[in-house]
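A single protein chain has been removed from this complex, and every other one stays in its place.
Order of writing sets the chain letters: A and B. Residues in each chain are counted from 1.
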Amino acid sequence: MLAALIFYLFAGILSLSALMVITARNPVHSVLFLILAFFNAAGLFVMLGAEFIGMLLVIVYVGAVAVLFLFVVMMLNMEFKELRKGSMRFIPVGLLLGGVLLTELVIVYQTWKINPKVLTETLGDSAAAPEVPLTNTEALGQILYTDYIYIFQGAGMILLVAMIGAIVLTLRERSGLKRQKVADQQKRQASDVLEIKKVTPGTGI
Amino acid sequence: MLEYYTFFGLSIPVFLVGIGVLIGALLLSVAYLTYFERKVLGAMQRRQGPMTVGPLGLLQPIADGLKLFSKETIIPSAAHRAVFLIAPMLLFMLALIAWAVIPVGAQMVLSNINVGILYLFAVSSMGVYGVIMAGWASNSRYAFLGAMRSASQMVSYEVSMGLIIVSVLLVCGSLNLSEIVLAERPWFAQILLIPMFVVFLVSILAETNRAPFDLPEGESELSGGFMVEYSSMTFALFFLGEYANMILMSGMTVVLFMGGWLAPLPLEAFEYVPGIVWFVLKTTLVLFFFIWARATFPRYRYDQLMRLGWKVFLPFTLGWIVLMSGTLLAFDALP
Partner (left out) sequence: MINLPISIDAIIPEITLACGAMFLLIIGALSKRIITNTLSYAAVLLLIFTFFLLVSLNWDTSISMNGFFVMDSFAGLIKSAVLLSMAGVLALSTGYMKREEIVAFEYPILVLLSTLGMMVMVSANDLLSLYIGLELQSLALYVLATIRRNSLRSAEAGIKYFVLGALSSGMILFGSSIIYGFAGTTNFTAIAEAFSANPDMKLGLSMGLVFLLSGLAFKISAAPFHMWTPDVYEGAPTSVTALFAIVPKLAALALMMRIFCEPFMGLQDMWVQILWVLSVASMLVGAFAALTQENIKRLLAYSSIGNVGYALIGIIVGGTGGLGATLYYFLIYMAMTAGTFGIIMSLRREGASLEKIESLEGMSKTHPVQAYVLAILMFSMSGIPPMAGFFGKLFIFESAIAGGYIYLAVLGVVSSVVAAYYYLRIIKVMFFDEQVEELQYETNVPRDAVIIVSILIITGLVLMPEPLLIMTQNATASLF
């Protein structure tokens, strides 16, 4: 009962904020609603018993990715009204295409049923499960670096390429910049730059 | 089915009372943390600190609170009203909800979830939104600059904080905060964790926007930064949120590195002291460090701050994790 209530709370806010993401007039509000949607999705994950994924969603998407989103949107100061001016013309086409796609998906999903083989395999595994059930994190860790190592490393290479790309496209070496070199500052001795002269009165140097 | 995300074996009234007690204690600590800070700063600067209201100035925080309550809440006409008002509430709320998972004593935790540390990290990483929203919604240049500084600073230091947490997890082998406290740590792991502890202490200064990393507020250049447009209760919420965050981060440090509610030395006399007392004492010690740092160091320049985060802490923690996992593997001490 309570679980159902909490589920509907999360799911309801999630769908509403997803709707607001695309309808909000102010792009910053859109991003804020997107964050709310992420957060509620994380709540749903926790309810599913996938607490690790849920927390990761908050840490990575809410805590880091969406911050940068918000940054960009705030800095750009876009006039979305201008951008949206022409878009009303395409709404009929969009609705038509969306409607066709939705109908197709509905028809397709009506034929859906769980592949019996999958059912037997998962159930078979849980029957042979150890006495103390694994936590999420342990379960993920056990397959991520063994069964899925190929994919994991591949994803790592993709991130490397993304990093190289970001650096290639944005890093500009400017010449003639003055930079602080802490080591050089520390190395500097008073005797290198300072000369003490004994000046007798009335003579000058 | 229900138990792991609702009441953790506690009946609803007990649970609600627990929440009430925790929040009450927290608010009281926040109030007296400000008093503590002013007293310590005063002592360090050879002044007396608050003296007039009540004996030894003990009623000063309450007087300050009443003063803030009685002021008018000003909302700038160009501000985005809803976001402007949500921002301080969010910041304060986040500082409170994180306490749900922190074990203040043996079995004394509201929800003993098995990804406690991730939850804590997630909540602390969301704190940045309060700041950004405040800065943007104020529609003021100072506020926006402060918010930008704060966001980039918090995101940068979160990376190394995450890595430090990973190093603790390597030693303890659990994401549950109580288990982290209770886990047996081999002596060499303890030694290896000391540099991480130092980096963590510096990082939490940056994460809570405290001196010497208080550039987002930077009163000398930004006249108060992201909260420049806030007044009265909205300002009070920011203020409370900041101090509650300090306490939260201190609590996190205590749990991760200082043995939580356990006694510092295995003396028999210490056995009779309840765990919560040790927890409070240790937290106070870390809080003292916060204030000490504020009294000691001048504010960092912005580029120095970024350099420290990305070019010093990140490579160092990354390398240290490799070293630690290697050592643990070599001694066969992985949990």
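One rule holds in what follows: a contact is a pair of C-beta atoms (placed from the backbone, for glycine too) under 8 Å apart; a residue touches a chain by one contact, two chains touch by 3 or more.
Keep in mind that this is a model prediction, so the values were computed, not measured.
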Query raised in the report: Who touches the missing chain here, A:M1, A:I22, A:M88 or A:L169?
Result: A:L169
Report task. Against the chain that's been left off, what residues of chain A make contact? List them. Result -> 104-105, 107-109, 111-112, 114-118, 146-151, 153-155, 157-158, 160-162, 164-165, 167-169
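What we mean here is this: only the chains that are shown with their structure count from here on.
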Requested in this report: Could you tell me the distance, in whole angstrom, between the mean C-alpha positions of chain A and chain B?
Outcome: 23
Requested in this report: Enumerate the contact residues on chain B facing chain A in the complex.
Outcome: 1-2, 4-6, 80, 83, 113-115, 118-119, 121-123, 125-126, 128-129, 132-133, 136, 144, 148, 151, 155, 158, 162, 175, 303
Query raised in the report: Where on chain A does chain B make contact in their complex?
Result: 2-3, 6, 26, 28-29, 32, 35, 42, 46-47, 49, 51-52, 55-56, 58-59, 62-64, 67-68, 70-71, 74, 135-137, 180
